[in-house]
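What you see is the complex with one protein chain gone and the rest in place.
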């Protein structure tokens, strides 16, 4: 195993932040009641509820797909429809889990930047009460999006407005919620609860945790029977304290924010180096920790001999590079240097 | 949080073995490709395949319910039926996950000791080809059982024989598979593969891991498309290396076995102390790390002020006490002392 | 095709009542809007609502399994459990449809007569609020039962009482509801709505219709979104008028009752003849249109050369004979005569 090597493939290729490791070691002390009836869990939940406001209720799950699917199940009927971007993680990266587990139809919207707009979702806001049509019930947005872009609070508010007017909930897939907070310079509450978001998948794994995400219900009408859904959904950890202890540390002294600020900063740094390279075109605004760029195919092939990363769109020769909480300036320099060599070949 | 306190509530109330913590720290080094395409995973899978024989193929998941449900889904159709004991974890402790996710009917069998027999399962081996009836497809047994009892290899072979003769698979829920190996003095292969078991849920969490279980297919006709089922089943870890690194350590120098041997030994020890107490009747043979006993209700109430544990059967005043890899003789002495005091009140 | 031959295999082996055929012919006039927005449907629903009381709301579906499953889905969550007799149609004759489509666990109760009692269901009324356990949500009874027995109004009231006290609904699978009404000498309302039944599968096919059943919600809190469940459940007929026209006729001038009275009477008649035969033991009280009897195996084999019928319990040599709206005294005489011959061989 290549020691200390850091790629730009994904923020989930990174390791675990040292403070999180420390927290795990500290939590490893004696016995604790399983399934969440322990002090770590109570304290971590309380922290989350503080950050999202008093209406929040939080539950820990194993992973992001689990958070999205079980959370969405709590807000839908099997005959519901969920409106999302064509690029949404729930649509393209969960192997049909929404359809299988929720039974719902996803109504997808093509976008250039991964962001929904009130105008775009209106296209699917029809057929209410028509028994032949899956009934729109949730608008799901990703913050930050799968394309590294960001919703402004005003944009979220506008979407919540249209959703609520039509009797729909607004869901936020926040696998990278901390990166959004860091980029916006806002608290979680300010761009979720205060903007009308009804429930959130709050991610930890991509920002320095080992495993663990939270489903956070902000709308009091949701979540009452969520604990059954979580268990039936295979997302209830027996040794829950080890997820909770991670979140407790994550939310102490703004670790989540420091990690995200650093990761975002490294993305800007990487982007600034790339902008100087004429053969490469950055295709999305760099608003968090992801960079999308068109790179000559030969250079992609050459560079992948040294760094693993994903080709986002084969046809366009577009790649995705992600920075992480542990990305260093040296990593970037090494990468850029290799990239430049690859372009020469 | 009460430091260093150890209860007898459940082996999942225990912490993580120090060697596992060390392994996690060591694995926390640089980046690794996500979703299992890393060296830790390859090595851990290879270890498992060695222990179960060359026909085995192994996949890591988050938890025991996940292992059972996704494994069973790989072996069934929605119109299948799964035969299991009334006390099976899949029947009573998974909040309907088999029905929801697999769509299958569970055909349950009342038992006194949690164990199925060829005679007992024959009751459900009918209706083959009848379109009105869910079609029996899997016999699922727990080794060790939820009542702490154990199948002998000859018993497993007999069940596999009947299952296979009727075109069914034999599944083993091995949340405590290591305790079974320790108690039987046999390798995994000897009481799974060699006895005709077709697939196994191989547990780690209850025996000293932080989280993580494995689905192990022993029958070559199973598992081909399991990776899609795992992902759709929300059980694919992005930072997979941290589950794999735990299993790698677990299976190195017989850590899994040492933990289980100790845990089983502590149960025998605890049982021997209890047998001297006339007010208490042990109700199941102590064949692994669980003790079931009838205790006067008043004593239960008093004892639970000091120790959390589960009342197994309210009507019978029957409790369950579990030992763990970290149980000490002092723990047992303290518990017995408190129990005796409770009985005096 | 053997003309005018009538067996005692099942009331669904019978044909369609001539008045129903006439009603179908009459309804076959011009165009009607599809999916239930037609006058036949409005009138038939209104008839049903009159018969069950003003709280009733009724919806037509294709068949009995469809009525049970979609009705139950409207009253449950996926983490719910449904308590029913081991012999319930939903448990043994629907090929796992409840598990697949509702996602629910069935909690079954062994009975001798197919009838649940408050005492018996209490065994499953626990684990409320425990996230590991499927949450009891519905008690489902069959009226008449699959064993031809009948609940008295007082028995239904008692079950409804226990169900409601524990927050459960009471469902009645009324595939043979008319036979129950005929046998009890009561209106539908008197032994459903007035006894606290929350929703009913009201059968037509087994009592002289060609196809078509109704889901009738009696509890106002149920059924609001049922129309979506029906469509998603593949149970929405496009040419709905042909189901509705059948029900309209069925409920006019008590055709449903006349058919059921006749069928029940023929069962009594058949039973009285059988009681005189010493080799045969009737095993269930003959309370509707079914007779269960232990018959020597050789006689069963011989008789089945002439009449198709079901062996209910191979081990006990127990058979089921059903009478129908079109059974005649001659049919009975012919059958008894053949039966006696079979016994002689």
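A, B and C are the chain letters, set down in written order, and residue numbers restart from 1 in every chain.
Everything that follows uses one rule, which is that contacts are C-beta pairs under 8 Å (C-beta built on N, C-alpha and C of every residue); 3 or more make two chains touch, one makes a residue touch a chain.
Just so you know, these numbers come straight off a predicted model, no measurement behind them.
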Residue of C:47, C:176 or C:231 touching the missing chain in the full complex: C:231
Residue in contact with the excluded chain [from C:65, C:80 or C:193]: C:65
Contact residue for the chain not shown (choose from C:21, C:120, C:186 or C:336): C:21
Residue in contact with the excluded chain [from A:8, A:40, A:60 or A:79]: A:79
Which of A:133, A:273, A:304 or A:340 contacts the chain that the document leaves out: A:133
Residue, one of C:242, C:292 or C:335, that touches the chain absent here: C:242
Residue ranges of subunit B at the interface with the undisplayed chain: 35, 73, 77-79, 103, 131-132, 134-135, 225, 227-232, 236
Footprint left on subunit A by the chain that the document does not show: 78-81, 92-96, 99-100, 102-106, 131-134
Residues in subunit C touching the chain absent from view: 1-7, 9-10, 12-16, 21, 24-25, 27-34, 38-40, 62-66, 69-70, 94-97, 100-101, 205-206, 210-211, 228, 231-239, 242, 308, 324
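The rule is simple: only the chains that are shown with their structure count from here on.
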Chain of greatest Cα-centre distance to subunit C: A
Chain nearest the global centroid, as defined over all protein CA atoms shown: B
Inter-chain centre distance, subunit A versus subunit B - centres from mean C-alpha coordinates, in Å: 33
Chain centre separation (subunit B, subunit C; CA means) in Å: 42
Geometric centre distance via CA averages, subunit C-subunit A, whole Å: 50
Interface hub residues of subunit A, defined as touching at least two other chains: 228, 231-232, 236
